[in-house]
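The complex appears here minus one protein chain, its other protein chains still in place.
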Amino acid sequence: MTAKVTFNSDRCKGCELCVSVCPKHIVAIDSTVINRKGYHPATVTDISQCIACASCAKICPDSIITVEKF
Amino acid sequence: MAIVYQKSKGLTDAELHYCPGCNHGIVHKLIAEVLEEMGLLDETIGVCPVGCSVFAYKYFNCDMQEAAHGRAPAVATGIKRTHPTQPVFTYQGDGDLASIGAAEIVHAAMRGEKFTTIFINNAIYGMTGGQMAPTTLIGQKATTCQLGRTKEQAGMPMRVAELLSTLDGCVYAERVCVTDIPHLNKAKKAIRKAFEKQMAGEGFTFVEVLSTCPTNWGMSPLKAKQWLMDNMVPYYPLGVIKETSAEVK
Partner (left out) sequence: MEKELWKGNEAIAEAAIRAGCDCFFGYPITPQSEVPEYLSLHLPQHGKVFVQAESEVAAINMVYGAAGSGMRAMTSSSSPGISLKQEGITYIAAAELPCVIVNCMRGGPGLGTIQPGQGDYFQATRGGGNGDYRTVVLAPSNIQEAVDFVQEAFDIADCYRNPTMIVCDGLIGQMMEPIEWREIPKRDLPPKDWAATGKHGRDHTNVINSLYMDPEECDDHNADLEAKYKLIAEKEVRWDTKDCEDAELVITAYGTPARIALSALETLRAEGIKAGLFRPITLWPYPEKALHDLAGQDHVKAILDVEMSAGGQMIDDVRLAVEGQKPISYLGHAGGVMPTIEEIVESAKKALKEAK
């Protein structure tokens, strides 16, 4: 199973709720990026570990995460 | 490629104006998902309050009416009584529902008005900048109780789900939160049950969602989640407060 997680980064507010619920601890804030709202958006650090549980996507208040799997 | 999760069609494309980590966005999407899954979006009429979620009419992909502060249950009564087969919901905060709108929500519940109220309890007034709410906890600081709420000055905070559950017309009242995935899943189930009972014509259904307000609590979204679990849950117990079975004809 390969997972694909897409972040609509421009709408991310860097709230870190997704970071806190990922059971594999592979979601993190990317402090090297500043989006157009001035936040550091979240991203997946190691997609190979992703189990496509979509916890991150479910809790995101701004619904910016899409999770797919093959 | 199979989609495991994507943004609900029950939400519009508008960008949410809420603060980072605000629970409004999460609860909006749970309602949107439930309505989408139940195939009800096309018939639903929602009523939004005055409060941070005053712009909820921009975010839900169904017809919406903006109500005056506290009056959403009356507005919903006017809609549901004249459109009895269609799903109707109100979405209200703690100032809107428990303060200025206290009479309206109590009487809607008393009459057993067949709509669903989703009540966002974040123990503070968000939109107007952090004043005390009827649900603000003892000792909790707000801009109108800057040394912390005291029982002597403001009384004990109001447990709305319990209050409404004393009324016969309220057939279902549950208190939930969305601090983590297990709680979020329970919250979505409760919202679904509320709409199912509405569509079965059973009576007034109510889901109280304990929510964070990171900005006005003065903490990060993650710290706010913890504060909620540590402080709000002991006073506002989670779970089903009332559930009556379908009316025996």
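Chains: A and B, in written order; residue numbering restarts at 1 for each.
Everything below uses one rule, namely that a contact is a pair of C-beta atoms (placed from the backbone, for glycine too) under 8 Å apart; a residue touches a chain by one contact, two chains touch by 3 or more.
These numbers were taken from a predicted model, which means no experiment stands behind them.
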(Q) Need the list of shown chains touched by the one chain that isn't shown. (A) B
Q. Among the options B:Ser8, B:Asn23, B:Asn61 or B:Gln198, which residue touches the chain absent from this view?
A. B:Asn61
Q. Which one touches the absent chain: B:Ile3, B:Ala103, B:Met156 or B:Ala200?
A. B:Ala103
Q) In the full complex, which residues of chain B touch the absent chain? A) 12, 41-45, 47, 54-55, 57-58, 60-68, 71, 74-79, 81-83, 86, 103-104, 106-107, 111
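Everything below uses one rule, namely that only the chains that are shown with their structure count from here on.
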Q: Can you check how far apart chain A and chain B are, centre to centre, with Cα atoms defining each centre and the answer in Å?
A: 26
Q) Along chain A, where are the residues that touch chain B in the complex? A) 3-4, 11, 13-17, 19-21, 39, 52, 54-55, 57-70
Q: Would you pull the chain B residues touching chain A in the complex into a rising list?
A: 1-8, 11, 15-16, 18-26, 29, 178, 180-181, 184, 214, 220-222, 225
